[in-house]
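Step one of this worksheet: look at the structure below.
One protein chain omitted, others in place.
Letters A, B and C name the chains as they come in the text, with residue numbers starting at 1 for each one.
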């Protein structure tokens, strides 16, 4: 609490005093000067102002006809990224974003290896409630794999409220999309993100971690897996086992889709209750 | 044409009397004041009918524009007890009623019985009658009625000052939220007051000065 | 209007209507025109104000409904008509209903004395100017009714503020107009316009000046000071920023309009904008010659007038069109200035408003009244009236003397008043604070 010499304590608090020569009698010239400022604005307002650094000129963007130029760092709602080439999602379901989210609108389940039942660094289902999201961008800040980023899309109005509970399929965007809307920001993190992704892909069995909408990628991966299995069978010279992958892989993407709204609501309520209980405990503890 | 004038006069007279009756009989004081305004309007219309155009306009300007607003203001400033549910007439109002009706009767009886007003005969049709207008009135005020005019002027000034003096409220009772600048000044003035009491020299407070660009000064 | 109708129906068409029928028809026509024109002006003004203030704030303003948003006021009107009319339960229903009517009726009545062009005045009253202000003061009662009947403290506060402001600022407004009335010697608005012929200098003050319809009062010191004072008072009467404290939305919601919705609210809005139009119009008429302008006088003289019954009717129409054009141009210009002030100035506090009105404007207009009397004395009076200084002076010299004397008085009073006013404000503030110290709060 270092009081600067200009700061003065008065009953209502601390104020900084600036003395102007306001005892001067202006005889109406002050009014005319103010009017001159407004006149300049009026005169200049017939020109457009798109530079954001001028103070004169109309800066209204007539929206439906004219699109606003969105700055790179603009953020609206979070999206998930996947790699264009391999089709792999960057998310490893580390739960960092779910933990930091202030309104607690991010929910995810980790993918499990169908064969062993062990967790895999990939996400099975990812839900963000856009209707309660406050666009703070903490999730994007905290994500160690640069998998979650903030989108520029802002025309989200809908009359269907449930559509604003967004699932993984609708959240996923290719990296090229993000590189297009935020080139410099992506360039900063590109290398690290892709390197981490390569590491993770190696630990992902089957088609887990593939963006579900990329059907041809999934088909290619399956073919690759089938070929690997056939090779293995040939090498082992055992009875040719049917490829187990297709049957086992099916539940992973299907799991999220089969949730009915009621189940979803129940799930969310349970999560919220758990969080509240946790909070209370921590509150009691402290 | 005569019938039209008679009907108009009858309507105006009825309007004035009904409005006046409502003024003295309505319970709610605000309604009473509103009826009073209606009555003033009726009187103004009567002046128009009597071809006193300037007077009609003055009636509207002074009575409707000023006096009635003053009355409404006074009612609202003394509001708590002027609502409904409060007895508005004194207990002896029947006596007053009798007295006023008797007065009306005594005034009107001779008039109705013995109507001897020396009304001059109406001028022949077509010759416009000279009617005193605003210009004549103005000339009258600075010639024949100069003294009276000035006395009324003095009266209005005295009334203005008197009203202010009577209704003046002590300033100390007023409360308003001070602006920050005023609070600062207050603090400074207080400090100065304490300084004069205690002789210890206190260093002058630092004053921040905003540097002004030369173009502004 | 009556003459025109008589000429048309009984002259050209030869129908031979009786006098009373012609009278009735002319009244009905005039009233219809006024009742159509008043709301149209209001519609245009809302659009105009929104567009202009938007430009001043570097925006575009309403431009969606129709080309450049020109139908926006219609859309607003439709919205207001279709809104639910809500009356608070604790309100005084009858007074609540009557208040908007009492507010609107006078503003429409005031159109009765507004001249639109040469010979285009609904009623040329000999007391026109006084009528205008007498009628405008009625709406104060309507505001009071609205504020009281709503049974809402914001409404009542707004109404009290509005009425206090209107009553206080009526005095400088009327005083500044009386200066003009002294110079003209008539309360008739037509006479005041007729006085303002000439070029910079009025024809009536200096005979022989060519008539270009530009001898406006604003070019004289008396008229200029009166114009400034009147325009400020008009801002206060019309509740325009910086005098919009009665409906200061950041303090008292919407003032006396708080409890009104739908078309009743629309009526208050209508009254306000029509009043603004009328105040701009009366400013243009009294100080800027109304429909006077280059060419109108000449055109009108060629047409059918009482002096020249054999003129060409076409010239009447041309003079009317040109006169209305000049009149509306000036009126819209003043409204532009009103909007401009709204863009430039913040709202005053109520004590600042009252101080400014009573301690600055009224003394200024009183001094101006003195100047006006001197103007008349110098330009018109002779030895018969006791004015012995100007005996034997030429009209030009008299006019110059009047100009110099009134200019000196007005300028001196203005400079002196500004200083005294500022000093008194500072002094009052200090005294108030010192009192607070003495009170020990």
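Everything that follows uses one rule, which is that a residue touches a chain if its C-beta (ideal position, glycine included) is under 8 Å from a C-beta of that chain, and two chains touch if they have at least 3 such contacts.
Going forward, contacts and distances are computed from a predicted model.
K.L.:
Among "Multicomponent Na+:H+ antiporter subunit C", "Membrane bound hydrogenase subunit mbhH", "Formate dehydrogenase subunit gamma" or "NADH-quinone oxidoreductase subunit K", find the name that the UniProt record gives to the complex chain excluded from display.
P.N.:
Options "Multicomponent Na+:H+ antiporter subunit C", "Membrane bound hydrogenase subunit mbhH", "Formate dehydrogenase subunit gamma" or "NADH-quinone oxidoreductase subunit K" narrow down to "NADH-quinone oxidoreductase subunit K" for the missing chain.
K.L.:
Need the list of shown chains touched by the one chain that isn't shown.
P.N.:
B
K.L.:
So that we can see where the missing chain sits, which residues of subunit B does it touch?
P.N.:
1-3, 5-6, 9, 13, 16-17, 20-21, 23-24, 29, 32-33, 36, 39-40, 43, 46-47, 49-52, 54-55, 58-59, 62-63, 66-67, 70-71, 73-75, 77-78, 80-82, 87-90, 92-93, 96-97, 99-101, 103-104, 107-108, 111-112, 115, 117-120, 122, 129-132, 136-137, 140-141, 145, 148, 152, 155-156, 158-160, 162-164, 166-167, 169
Keep this in mind: only the chains that are shown with their structure count from here on.
K.L.:
Comparing the two chain pairs, does B-C have more C-beta contacts than A-B, or is it the other way round?
P.N.:
It is B-C, judged by the count of C-beta pairs in contact.
K.L.:
Just give me the whole-number Å value for how far the CA centre of subunit A lies from that of subunit B.
P.N.:
Computed value for the inter-centroid distance: 69 Å.
K.L.:
Can you check the complex and tell me which residues of subunit A touch subunit C?
P.N.:
Spelled out, the residues of subunit A in touch with subunit C are 23, 25, 27-28, 31, 34-35, 37-39, 41-42, 44-46, 49, 55-60, 62.
K.L.:
What does subunit C use to touch subunit B in their complex?
P.N.:
92, 95, 125-127, 130-131, 133-135, 137-138, 140-141, 144-145, 148, 156, 160, 163-164, 167, 170, 185-187, 429-430, 432-437, 439
K.L.:
Which subunit C residues qualify as touching subunit A in the complex?
P.N.:
Listed in rising order, the residues of subunit C that touch subunit A are 52, 55-60, 63, 340-341, 343-345, 414-415, 418-419, 422, 426.
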